[in-house]
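A single protein chain has been omitted; all remaining protein chains appear in their positions.
Just so it is clear, A and B label the chains in written order, and each chain counts residues from 1 on its own.
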Amino acid sequence: MSRGARWAALAVGLLVLATAFPFYWTVVASLTPEARLFQAPSLVPTGLVLDHYRALFVERAFWVPIRNSLVVAGCTTVFSVFVGSLCAYALARLRFRGKVPLLGLVLAVSMFPQISVVSPLFLLLRSLRLIDTYPGLILPYLTFALPLTVWLLVGFFRQLPAELEEAAMVDGAGRLRAFREVIVPVAVPGLAATAILTFVYSWNEFLFALSFTLGPERQTVPVAIALFRGQYQVPWGQVLAAAIVATAPVAALVLAFQRRIVQGLTAGAVKG
Amino acid sequence: MATIRFEGVQKTYPNGHVAARGLDLAVADGEFVVLVGPSGCGKSTALRMLAGLETPTAGRIFIGDHDVTAVPPQERDVAMVFQSYALYPHMTVRANMGFGLRMRGAPPDRIAARVAEVAQALGLEMVLDRKPGQLSGGQRQRVALGRAIAREPQVFLFDEPLSNLDTKLRVETRAELARLHRRLRATIVYVTHDQEEAMTLGDRVVVMHDGVIEQAAPPMEVYRRPATLFVAGFVGSPEMNLLPQPDGTLMGVRPQDLTVIPSGTGELEGIVDVVEPRGSEQLLYVRTGPDGARELRVIAPPDLAIAPEQAVGLRLDPARLHRFDASTGRRVN
Partner (left out) sequence: MVLPAVGTILLIALFPLVWTVWESLHLHDLRMPWLGRPFIGLDNYIEALGDERFREALVHTLAFTVASVTLELTLGCVLALAMNRAFRGRGLVRAAILVPWAIPTVVAALIWRFMFDGDSGIVNAALAWLGVDPPVWFVDRLAAWVPVVLGDVWKETPFVALLLLAGLQGIDASLYEAARIDGASAWRQFRHITLPLLKPALLVALIFRTRDAFRVFDLVYVMTGGGPGTATEPIALYTFTSLLQNLRFGYGSALSVLVFLVAFLLALGYIRVVGADLTGERR
């Protein structure tokens, strides 16, 4: 190996280690019995137990937040990909005035700090009696999910050759039908990447979930974990077990679809 | 089958670019018309307006006797073969070819029968269940063709369909298309930038330049009596020689219509500059004029003994001379 390549391998190796170690440590801790958690830690674990995981589901009914997160993230993703793809397609293909400012608006909205819209949304949801409900989270989530899907999909649709729809139209399909029959099947990779990203962002969201839910019945996973309270101290064993459980689905998604995700992210950001 | 008519069709894009200026053209039922010209001359725009993919800024377009100017493409009953074929990548060849019929609500058994029929005519029976990504370039071209034929439309539109093929395949497919036209008796509008293709395929050739139709006539007429300077220079290879005359006109003579004769006996005198042997003929570049400033292209027989720096005479055939007004570019003889 050339000298440059050796440096590169070293750097990468170190950074991967730095990335993975915290996870390793967390997994080990989550499998360590409570008593031993507060002693001096050792790198190589012994005597691992599943106590914490069991407690999570038996004592704390952790499946409730998981259910809530799945519902909220799932619905947000489905709705925003569906509506967003139509919007993105129109922006990418159809000719009408005000396209660029509209795109700019979409981008600008996605940049709103969430904290800036929390209070009015809170009051709005409260007046609609949507606090602590599923729609009460899905609607606010759309404020970042919709711009995200539109932004990602516009870039993606632009890359598809225009002749596909033209051929379909000449063959007798109207715009909408051409979209459904020809564009959507071809766009599946882009749609999938967008859906995954939207799901991940929705699953991880914290501020809105914290602000717009009141009790364990509707809290999502990030909120539930953050609010774990022990009698005297933070129950680290269970907290970390919950952390792993919260992480597992997104980590799996990312590992499986990393190439698509990266394509989606960087295509939108760098090439525009 | 149907006739086509362009009446005063104009297309100006929002950025100001004028792609078509006052196009007037009538295509007869069953005619094979080729729109030819350099890049940017407006031929593709004209085709796309005919398909309905672009709307004219002014003027009207008729297919049959219907004014289709504002009619969307899906209601026009035209079929188009794109330069890139535009095959639906996620569908099988069978589904691709049946798509148009399916869109028009034909019953499935009729679709299946028609697709099988067309596939057999084009030699595609073996690949009906493959996807476009698994086919060769030539096969894909045939599928694009099949997709158009299966629909039995009023008009066929071709947008430079041969430009993605290698030379051998191109020549073969050209013959196929001619045969197809004879068999289907279809009205075809065909766009190409290759003047040789235009001349061999079309019943009539429409030479376009800068959004305007320079001449619309059968190939031989376009060759023998080009209507404008542009057509004279565009059609025919090598390019026609143009000689300015004292009366403000330009005299045009094709390289093929100049005969090499011994020096001192012809209407023109010159010195040979370059000799290009081409197998069936020789292309000579001959310097003439008071200070050898003018260069003429001459086609000579392959066995003529000729070398650079040789002095030669050139004879013109008076029946093959062309004269153009230098300012308007129009033919005057």
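In this text, contacts are C-beta pairs under 8 Å (C-beta built on N, C-alpha and C of every residue); 3 or more make two chains touch, one makes a residue touch a chain.
Remember, predicted model here, so these are calculated numbers, not experimental data.
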Interface partners of the hidden chain - shown chains only, full complex considered: A
Candidate in contact with the missing chain, chosen from A:12, A:50 or A:128: A:12
Sole contact to the chain not displayed, among A:31, A:130 or A:240: A:240
Missing-chain contacts mapped onto chain A: 4-5, 7-9, 11-12, 15-16, 18-20, 22-23, 25-26, 29, 37-41, 83-84, 86-87, 89-91, 94, 100, 102-109, 111-124, 139-140, 142-143, 146-147, 150, 158-159, 200, 203-204, 206-207, 210-211, 221-223, 225-226, 236, 239-240, 243, 246-247, 250-251, 253-255, 258-259, 261-262, 265-266, 269-272
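As a convention for this text, only the chains that are shown with their structure count from here on.
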Centre-to-centre distance between chain B and chain A (centres being mean Cα positions), rounded to whole Å: 54
Residues of chain A defined as touching chain B within the complex: 161, 163-164, 166-174, 177, 181-182, 185-186
Partner chain A, residues of chain B touching it in the complex: 51-53, 72-74, 76, 78-80, 82, 84, 86-90, 99-100, 103-104, 147, 151, 157
